[in-house]
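See below for the structure under consideration.
Here the complex is missing one protein chain, while the rest keep their positions.
Labels for the chains are A and B, by order of writing; each one numbers its residues from 1.
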Amino acid sequence: MEAQTMAVRIDANQIADRAYSLIVDLYPICRSITGEGVRETLRMLGKHIALEVHEVPTGTHVFDWVIPREWNIRDAYIKNSKGEKIVDFKNSNLHVVNYSAPLQAKLTLQELREHLFSDPTHPEWIPYRTSYYEETWGFCMAHRQLAELPEDEYEVFIDSSLTEGQLSYGEYFVPGELADEVLISCHICHPSLCNDNLSGIALATFLSKHLSQIPLRYSYRFLFVPGAIGPITWLAQNQGCAGRIKHGLVLANLGDPGTSTYKKSRRGDAMIDRAVQAVLKHAGSKYEILDFSPYGYDERQYCSPGFNLPVGLLTRTPHGRFPQYHTSADNLDLVQPPYLADSFAKLLGVIDILEHSRKYLNTNPHCEPFLGKRNLYRPMGGFQDVATQQLALLWVLNLSDGSHDLLDICERSGLPFTAIARAAEELAKTDLLVLKDS
Amino acid sequence: MEAQTMAVRIDANQIADRAYSLIVDLYPICRSITGEGVRETLRMLGKHIALEVHEVPTGTHVFDWVIPREWNIRDAYIKNSKGEKIVDFKNSNLHVVNYSAPLQAKLTLQELREHLFSDPTHPEWIPYRTSYYEETWGFCMAHRQLAELPEDEYEVFIDSSLTEGQLSYGEYFVPGELADEVLISCHICHPSLCNDNLSGIALATFLSKHLSQIPLRYSYRFLFVPGAIGPITWLAQNQGCAGRIKHGLVLANLGDPGTSTYKKSRRGDAMIDRAVQAVLKHAGSKYEILDFSPYGYDERQYCSPGFNLPVGLLTRTPHGRFPQYHTSADNLDLVQPPYLADSFAKLLGVIDILEHSRKYLNTNPHCEPFLGKRNLYRPMGGFQDVATQQLALLWVLNLSDGSHDLLDICERSGLPFTAIARAAEELAKTDLLVLKDS
Partner (left out) sequence: MEAQTMAVRIDANQIADRAYSLIVDLYPICRSITGEGVRETLRMLGKHIALEVHEVPTGTHVFDWVIPREWNIRDAYIKNSKGEKIVDFKNSNLHVVNYSAPLQAKLTLQELREHLFSDPTHPEWIPYRTSYYEETWGFCMAHRQLAELPEDEYEVFIDSSLTEGQLSYGEYFVPGELADEVLISCHICHPSLCNDNLSGIALATFLSKHLSQIPLRYSYRFLFVPGAIGPITWLAQNQGCAGRIKHGLVLANLGDPGTSTYKKSRRGDAMIDRAVQAVLKHAGSKYEILDFSPYGYDERQYCSPGFNLPVGLLTRTPHGRFPQYHTSADNLDLVQPPYLADSFAKLLGVIDILEHSRKYLNTNPHCEPFLGKRNLYRPMGGFQDVATQQLALLWVLNLSDGSHDLLDICERSGLPFTAIARAAEELAKTDLLVLKDS
C-alpha cells in the first residue's frame, strides 16, 4: 500500500507553490495551437520533467483533419492618427485574435470595427478570440475603450506569419509494472490565461514528476497538447496502442476558488468515474458530478465512439461558468495556491485508488475471524478514528470474496478509500487476507 | 426525415376544429356496445376515412366471453299520474340505463326508486350507467329532481329490444413499408359523452386520415371498438397476427383542459413508453406518467399476459379524476379545440419518433470530424436555437456507434427528439452518417 505513504509523504501545499511559480513563468508567453509559444512552453516544462517533444509537419493528415500552417507573431498594434498605440500586443497577447494573418493597413473606424471584439458584460476585460481554421485577423479590447473610439484613421499592424511548419506537443511516459496506462492530458494552446489552462499544465507537470519518483503499478502517459488538433494528432499517430489506456483524465481549470467538478467519461461507470467520485465524496467539501456530453475539452476526442476511452474531465469551475473564462481576468489573481493544492491532493487520491484498488481474498471466509488474537483492534498509526478503522476491517473481510475490489468495498461501505486501503494493508500482514489478482 | 416536415405541414389547430365538428355531430347518438347507435357512428366516421365495418353475431365465443344480444332503443320515459313526462330519453340518452330491457309498467314511487340512479355530489348532473351483462332496467336523473319526486303512480316506458344481432366495430388499416404495425385503439360504446370518448374517436379518425396521405415506414391499424368486448373480439379474431403490433396506444379523454397523462404499457420500458415520455417531457407543459395497472381502458386487454402487447394509454385527465366523468357534464363545453389540438400535436410527435428513430453509423468514428469544412454549423431552417442544433450534431455523431437509435440519443442528451432527428437528417446528407438498419 504505497498510496497512503505517498499521500503522507508529499506536501500538496509545497507542490502548489511550485506549480504557481511555474504558472507565473508561463503566463506571459503567447501560445497558440502551433508556433514558438508552444515550443517555449514545452522547453520550460522540460526543466522539470524529461519531456519528449514531437513535431508534426503542416499538411499531415490526422483522421478527418489536416495539421494547419504554423502561426507565429512578433508584434501587433493599432495606432491612431497621432501615432499613439491605442492597442498593443506587447501589453497583452490577448489583444490579437489568435491565428490572425499578417497585416499593415490604414483603416477608418468603421472598417476597423468589423475586426474588433469586446465583452460588453465585462467592459474592463479583454476577451480571448481565435480563428484557427478560417484566415482572418482581428483585435480584442476592453469594451469601455472600444465604445469610446473616435472617428479617425487608424494604422493597423500585425507582424505575424502563417507558414509551413510544425505542430508541437509534449509527451512524458512514466513506466510502471503494467503495460496498462493511465492517461493525463492537458491543453497548452491558450496564451496568457491562467486557470484555462496553465493550472492544468502546471499540476500535470508536478504530478508526473512525483509519479516518476515512486514505484507504480500502472504506467502513466502525460500529454501536453494543443486543444482538439493535439489529441486528434496523438490518437492518429498512436491508434494501435490507445487500447492500453485503462483510465484517463483531462485536466483544466484547477486553480480557481470554485468547487471541484467531474465530468464523467462517455462510459459513465468506468473505474475512473467511480474513483473520482469516491475521492470527491470524502474530500469534505461540496463538489459536482456532470454526465458526459460531447461538448467540452479534449475528452471529446478520447471519448469519440471509435475510441470510447474511459477518460473524464477534472476541473473546478467548468469552462464557461466563471465570468473570467476566456478573458484577461483569467489571470494570476484568479488562480491561487490553496486551490491548486486542493486539486493536487484530489488527483493523488484518484491515483491512490487506481493503484491500490485490488481484489483480495479473505482466507477465513466462514464466520468472522477471531481478530482479538491478531492484535488488529489496536489504533493504527495516523488514524485517530478507531471506530472507522475497525469497521473498515470488518468490511474488507466481509466483501473480500474474490468479486469485490477495494473501490467496490469503499463504495458499498460508505467509508473513505484511505480507511479501506489501510484496513486491507493491515489484514494482508496477517494470515487473513491475500491478494487475489497477480 | 418526414416527421418534421409532417409536423410542420399539418396544422393541428385546423385538425382540432374538424375534430370538434365531428364530435358535435356524433354527440346526440345513443351508442352502446352493440346496436344502431354504433353503426350510425361508424357510418359517420366512414365519411372521413375508408373504414371497414365488421359485424360479429350474437353468441359468438371470443375467448372467455360471448357476444351479447344486440340492444336497440327507440324511446323511454317516466310519466307522473298527470301524464307529464318527468324523465324523457329524447332529452338525454343518459336518462336510460344502457342495455335496459323493454318495459311498460305502472309503479309506486317506492317501486320506481330501486331503478333510479343519481349523483348526490353533483345534484344537477345526470349520471351514466350501464348493465350489459345482467338483464335489468333503470333510469338516471339529476339528484335534485330525484330527491323531490312526490308519492305518485308513475308510468314507466322503455321501448328497447334485446335480440339476436351483431356486435359492430370499425377497422382502418394504413399500410406502410413494413408489415410491423402501430395500433391505435379507441372505444365507441359511450352515448352522449364527449371527452370519454368522442374526443378519442375524433382524433383517431383525423390521425388515420392524415397518415393515409403520407409515406410511412410502419403500417398503422386503427380500431374503433366497443369497450372490453370490442378489443376482446378483435384479438380473438386476429390472434395470429397480434404479434405484428410493435407499438400501440389507446386514446381516451383527449379534449379536456387537464394535463396530458400517459399510462405505461405492462412492459413499462417499451419503445412506445419511451417515445410518449420523450414527447411529453419536451412539450413545454406539465404532464403525468402512470405505471401500468390492470384497471382502466382497453389496454387491459392488449396488455393481458397472453398478449402483453406494448400498448399504453394516452389521456389528458384520467378516467374518474375529472368530476364530469360519466355524467351529462362531459359535454360539448368540457371538450375544447385547443386541448384537442394539443393532444393531436403530441400524437404526431409520438409517431414522428416511431417513424424516425433509426440507428445510424458515424462513418468517421475516430475523433470528431472537421465540421467546419462541411458547412454544418450554419443555422438550419426553422431552428432558431443554433446552440441546441450544434449540440445535437455532436450528440448524434458521438452516439451513432451502431447501438443507439435516435430515441436513445434524445434520452441521453436531454435534447428534444426534433433537434436530434434534424441533426441526423443534416449529417446524413454529408459523408459522415449512414443509416444502419435497412
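In the analysis below, a contact is a pair of C-beta atoms (placed from the backbone, for glycine too) under 8 Å apart; a residue touches a chain by one contact, two chains touch by 3 or more.
Here the structure is a predicted model, which is why all the values come from computation and not from measurement.
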Per the definition of touch given earlier, which of B:H115, B:R266, B:R316 or B:K346 contacts the omitted chain? B:R266
Out of B:N98, B:Q166 or B:Q301, which touches the unshown chain? B:Q301
List the chain B residues touching the unshown chain? 62-65, 133-134, 228, 231-232, 235-236, 239, 266, 293-295, 300-301, 303-308
Could you list which residues of chain A touch the chain missing from the display? 362, 364-370, 372, 391, 394-395, 397-401, 413
